[in-house]
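Every protein chain but one is kept in place in this view of the complex.
Moving on, here comes chain A:
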Amino acid sequence: MDPVSSLLAAYKIPIGLWGKAFFTFLTDNFNAIFRGFSNGLNLLLDGLVDALLLLPPVAVVALIALLAWYLQRSRALAIGVALGLLFIINQGLWKQTVETLVLVVAAAAASMLIGVPLGIWAAHKPKVYRVMLPVLDLMQTLPTFVYLIPVLTLFGLGNAPGLIVTIIFVIPTAVRLTHLGVVSVPKAIIEAGEAFGATKRQLLWKVELPAALPTIMAGLTQCIMLSLSMVVFAALIGAGGLGTEINRALGSRKIDLGLEAGLAIVVLAIVLDRMTRIGVGGKK
């Protein structure tokens, strides 16, 4: 090695050690808080799963199909949704699907709940967005396995850490699309609102958000899809559901099980995507 490179290598910056020290500090001092949070979240998620499993699967399918019809006013969609879910029951993956469904819906909902206000804030304050941008990039590009480890040490095994890693991965999309939607509201209609004496709050609720709604709803669909893509990773740290089946299939090289669980995820993805799309067959 050349002298400069060997000199550089000799004085390695201990980033890894610093990070480790940081997490050790967190676990040493705030362990109770993290574990308490994690346990509470686990309880909530498991409760939801148990509640859904208490009902006969066919009844749940009927409810979801009804919801699909209510959201999109399309009989074809409702029938499609029902058929897809019945196929999952037929494959014997109902329990896992419900677990995944709860995790995905919870992750998408939490991401929107946090991401939409952040996106609006960023859209109104370009400086905030400039600070936010590298953080969002980091959250999306950092390999999932890298933050699986600290999340695991802080929150333990279970649905809760699964939910948390999913949210970390998904939130940037909610923020970005909300930001995009609000920023690209035509200037003409914002000025129309201002010219007629709108307050800042009225401008947000009566002009900006309705105008940005299609983009924000696209963000919701994206959040759901990305949450589904995280199912397999979340399963690695103890979140149940279809991801667990796929990991098991991978570990034991069971092509059949992998195919079945994979198809179930695809069905779930299509069902959720079609149900949350705005402007397709529904009111515009």
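The working rule: a residue touches a chain if its C-beta (ideal position, glycine included) is under 8 Å from a C-beta of that chain, and two chains touch if they have at least 3 such contacts; residues count from 1.
Note that contacts and distances are computed from a predicted model.
Its record in UniProt calls the unshown chain "Trimethylamine N-oxide transport system ATP-binding protein TmoW", which is the match among "Fe-S cluster assembly protein SufD", "Trimethylamine N-oxide transport system ATP-binding protein TmoW", "Cytochrome bo(3) ubiquinol oxidase subunit 3" or "Ferredoxin--NADP reductase".
Contact with the undisplayed chain is limited, among A:158, A:193, A:219 or A:241, to A:193. Touching the missing chain, out of A:27, A:140, A:202 or A:229, is residue A:202.
Check A:62, A:211, A:225 or A:257 against the missing chain and you find that the one touching it is A:211.
Seen across the whole complex, the unshown chain contacts chain A at 188-189, 191-199, 202, 206-207, 210-211, 213.
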